[in-house]
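Heads up, one of the protein chains got dropped from this complex, but the rest are sitting where they should.
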Amino acid sequence: MSKRVAITGNEAVAQAMRQINPDVVAAYPITPQTEIVQIFSTFVADGDVDTEFVTVESEHSAMSATIGASAAGARAMTATSSQGLALMWEMLYIAAGLRLPIVAPVVNRALSAPINIHCDHSDTMGARDSGWIQLYSENAQEAYDNLIQAVRIAEHADVQLPVMVCMDGFIVSHGMENAELLDDDVVRSFIGQRTPKHSLLDVDRPATFGALDFADWYFEHRRQLAEAQTHVKGVVLDVAKEFAKVSGRSYDLFEAYRLDDAELAVVVLNSAAGTAKEVVDDLRDKGMKAGLLKIRLFRPFPHEEIVAALAGKKAIAVLDRADGLSTMGGPVFVDVRSAMYDAPGPKMVNYIYGLGGRDIDTEQIAGVYWDLARIAETGKVTSPVTYLGVRE
Amino acid sequence: MAQVLEIRWHGRGGQGAKTAAILLGEAAASVGKYIQAFPEYGPERMGAPVLAFNRISDEPVRVHCHVANPRIVVVLDPTLIGKNDVTSGVPEDGVYLVNTNLTPAEMRAKLKVKGGKVYTVDATQISIDTIGRAIPNTPMMGALIRATGLMTLEEFIADTRHKLEMKFRSKPEVIEGNIKAIERAYQEVQSE
Partner (left out) sequence: MSANGKEKGWKDVPIGGLILEAGSSDKYETGDWRTYRPVWDQEKCRHCMICWIYCPDSSILVREGRMVGIDYKHCKGCGICAHECPAKCIDMRLETELEADRAEGAGAGASAGGACCAKSGGEAGGK
């Protein structure tokens, strides 16, 4: 039986990795991810897993080794944060382009400069168009559950794409919370064995990986990559359905919290969603029709479902923990607003919050809802993009 | 909002404020509570003022922001009082638990608070007597259990003993010293 334990996000993710028992893990330490592979390395040393643990000299090498292992047919994982993810950059695209089902927890941390170790989403948001699937997690429980489901999603025959499982640095990675862990055998039977159709070590059916692909076929292979993305949401839902059977916890493409009859909606992802739910409950008690949409699957972007959930609202605020620096708002805002173009109605505004670990509290989020109430009443947007919580 | 007990720990780097918050969180979780335990991460230097937090509730804890208005404040190092505002954001009926050899009345005067409740315990002396080192965090937890009634002393000791046994398997004297420290502080904590 699964049991509820007190655990940090990093510990929960390391436990999930132990239960997944990957063939190969190649990783390099970086705060606040370090603990994950540090804890995992003790499982390797104690013989709790069969994993070949590769210590590398950089994140670029970590991703390179993971790619090589995955191409060789292994179930391969790595983990990183911030600058580490940035250093993996060119290899991220190769992992996706070669259609390798790598799974990597990423602990969200701000990118330099100025140097900062705390949470924001500029690292994974920058990697959003690399072809990786991105799942975002509100708390330790979701990070754990998402990581286990990610293995199935990544390796699904219709998908075959790498998956990033994101959680907030320190807030979730180092904060202790309650989570229910599944039994080892439940996880192992849920994820099963990886059965790659082609692999470098399959000498009976040799295959060339990474061959030159010029103007003659590159476009076709990228078109396949785009096609695979369209299969992702169906697979995410199917895997979630099966996961619910073994865990009792249900997942969707996003969580709609008191959203059905809401007139004012906030869109947010990761840990601030929990804080926002408290605000929604409080404002509902005060008579405001407030609701929340917490995105879980951000890449590929489930635009049809999000539009259906947000259509007809009076005003919507998208909260971004990363700035797009385009002068037209953060990445989540740009996507949501673009998706809503064909569903006219709601006024939409963007709040950039929490950069570099700046706290966001219930009062600030309540302030966003009150702004939305004013916008809904007047029909006027005075500030499309607001920096929430910055010292003026 | 669900009823959530919020605790703020004041200490200095190396005194175990974070560990205390974690151990308390784990102990509360072991009796079925929903918890959070997290430090405020700054530059990590021995001796620098540090903060750690707990949220404890009968329902799942969803908020992920800092604790701004703790109902309970635990001060591991009395030299912080006056230098750091340990009363910041604490409601009128807030509870203070301070590691000091002063009486609660004397400490109340130093804290300059009117309402609420002040508890004191000489956790440093207790830890020197029982563990042999000035590490006040475990005795302070014993005093906190007494002051808050979060759980029974037996429940708390059972969970903490289990944790200590995992960490100090080869040093039984450390385990017994810590347990004694918790028991003594539970008995010796003074209230007004």
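Order of writing sets the labels: A and B. Residues in every chain begin at 1.
Everything below uses one rule, namely that a contact is a pair of C-beta atoms (placed from the backbone, for glycine too) under 8 Å apart; a residue touches a chain by one contact, two chains touch by 3 or more.
Note that the structure is a prediction, hence the values are computed from the model and not measured.
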{"item": "Neighbouring displayed chains - absent chain, whole complex", "value": "A"}
{"item": "Among A:33, A:64, A:146 or A:160, residue touching the chain not depicted", "value": "A:160"}
{"item": "Touch criterion as defined above, residue of A:112, A:189 or A:224 at the omitted chain", "value": "A:224"}
{"item": "Identified contact with the non-displayed chain, of A:98, A:182, A:240 or A:266", "value": "A:98"}
{"item": "Touch criterion as defined above, residue of A:53, A:89, A:209 or A:387 at the omitted chain", "value": "A:209"}
{"item": "Residues belonging to subunit A that touch the chain removed from view", "value": "97-100, 160, 198, 205-211, 213, 217-221, 223-224, 227-228"}
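Convention: only the chains that are shown with their structure count from here on.
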{"item": "Mean-CA-position distance for subunit B and subunit A (Å)", "value": "35"}
{"item": "Subunit B-touching residues of subunit A, taken from the complex the two chains share", "value": "4-6, 117-118, 139, 168, 170-172, 174-178, 271-272, 274-275, 277-278, 281-282, 359-362"}
{"item": "Subunit B - residues contacting subunit A, complex", "value": "1, 21-22, 25-26, 28-30, 34-39, 41, 60-66, 68"}
